[in-house]
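With one protein chain held back, the other chains of the complex are shown just where they sit.
So, subunit A:
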Amino acid sequence: MEAPLLHLALVGTPNSGKTSLFNALTGSRQKVANYPGVTVERKEGFFVTPLGRQVSVVDLPGTYSLRGRSPDEEITRDFVLGKASGETLPDLVLCVADSTNLRLTIRLLLELKRTGRPMILVLNMFDIASRRGITVDVERLAKELGVPVVTSIAVRKGGTADLLKLTDEISAALAAEPVENSWRALGVSELRATQREADRIIADCVSLPARPDTWTARIDAIVLHPVGGLIVLALILFVMFQAVFAWAQPAMELLKSGFDSLGELVQATLPDGLLQSFLQNGVISGVGSVIVFLPQIILIFLFILLLEDFGYMARAAFLMDRIMGGAGLHGRAFIPLLSSFACAIPGIMATRVIDNKRDRLTTILIAPLMTCSARIPVYTLIISAFIPARDVWGFINLQGLVMFGLYAAGIVSALVVSFLIKFFMLRDFAPAPFMLELPDYKMPRLKSIAIGIYTRAKMFLQRAGTTIFSMMVLIWFLASFPQPPAGATGPAIEFSLAAMIGKALEPLLAPVGFNWQIAVALIPGMAAREVAVAALGTVYAIEGGSEAVEQIGQVLATKWSLATALSMLAWYIFAPQCASTLAVIRRETGSWAWMGVTFAYMLVLAYAASLVTYNVALALGAG
């Protein structure tokens, strides 16, 4: 008879290599969703043990204690105690530790033991410990802790073999009755006692090398140097942006020609008419012109995951703490804000690690100002159409420079808005504490990063597949119906619903230099920013009748003035953002009010910025 699904939970401090272990165990069989009611990311994966047992493992948010000091630590605590709504009490808890840094995890383990859950201590990154000359008497450790102990090297093939074997052994012997849960939140003296106990056990069972590892110290001498560190940070960010622009080109060209060929195939095989128009102008050109930016988005996630794996993210938070503090932000806000460069949604979700409510709220409100990857299609389209592809000072790509300038504008506006929020709305007493572990530097493990990118890319495509596709169909519909009456002259789109909406909005948008076609593209663009590009493609493509869609940019270059293009760029720095982001804001802040505030203030800023840009550009003769 088949054994029931075994439920495993991974618990550990941040930086314990939990995620690499999770990836090693589950490969790509992962489901990423949200815990019901809160916007904490829920990662569940599946694998089969050597003896054939089906296992579901949940990667719980990293924590230093079960006290639940922030929303995601509460999730970890509730999950392990069996109090998380809708979740199964785990059959077995894997407490994952960084073998080179055991103090805090052993303390956590001692606390976890009180919950009565069956447990294994996994000494992860064991290869690094061995290389540094750290020896662990595993048997003695297991005896002193009263918990089975196993070593693992998550990033090496076969490195989890011992863990899997032990899992099989333990799961076969699991008691049917849950053991008494005697955990309750520890008071200060109990915390002290637990840490003392942990230190004593470590002193007994772990021997540290005579000469401690100095690589981390050497690298930090530069990276955390007050001046050198900021230079390194600026360099990394600059490389990231140039990379996203220059290096993604070949892949983008490939995707683009692929979609163009597909469109031509449809045109050649299907008879002229509604279906052909729908497929070619609605579906293929629409979704295609969005998917073509996948390489850039993958590159951004690659950088972020690399830096995180390497251990640099915490250093970046350290360097930025005081600067961000001046703008009323928390050093920990740096990582959520940096994530917002890929997409504001995970960025806003990541603010859960900021436990001070006001800091967190401020970070959430300004996260959408970070130039998210969805704006890249719009920026790229306009920049490549209107900014000449020259080199400035001999080696800096002018287009990349403008892009960097747009990013900088987003960052600056975020800092300014944050300062204003702090000053006017959320007057606070003392700033919240900044206490962050700086992990040792580690070689990034490419396989684990690859799985991370794959998961994110899948999530992005699903979004492209569903939300954007439905928007594209809607726009195609608005742009195709009602069809022009027989014998009418002029482009078909002039008679459509889309044109009516656009023309109605035109007087409102004329001061910023937008014509009705832009108005039509902006509205679905508010549903999902990247849709604006596809929408423009559809609007102008259909307008051209059955002509094949060439570069949308070339079309725009002939239809818009430079002032309008610049105004559009300025608008998009602030673009009141996609419905998904607004929905996430609503869930994270728990109120419609803050969502409305975000939408409103960004709309006002977008309009103001466009107004100024357009009129200045006109005055300078770019009209």
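The definition used in the following text is that a residue touches a chain if its C-beta (ideal position, glycine included) is under 8 Å from a C-beta of that chain, and two chains touch if they have at least 3 such contacts; residues count from 1.
Simple rule for what comes next: contacts and distances are computed from a predicted model.
Taking the options "Lactate utilization protein A", "Heme exporter protein B", "Ferrous iron transport protein A" or "Extracellular solute-binding protein" in turn, only "Ferrous iron transport protein A" matches the UniProt protein name of the chain that is not displayed. Of the listed positions A:208, A:270 or A:473, the one in contact with the omitted chain in the full complex is A:208. Touching the chain that is not shown, out of A:5, A:48 or A:230: A:230 (per the contact rule at the top). Contact with the undisplayed chain is limited, among A:29, A:192 or A:458, to A:192. Residues touching the missing chain, restricted to subunit A, are 64-65, 67, 69, 100-104, 107, 186, 188, 191-192, 195-196, 199, 208, 216-217, 220, 224-227, 229-230, 314, 317-319, 321-323, 326, 331, 356, 428-440 (touch as defined at the top).
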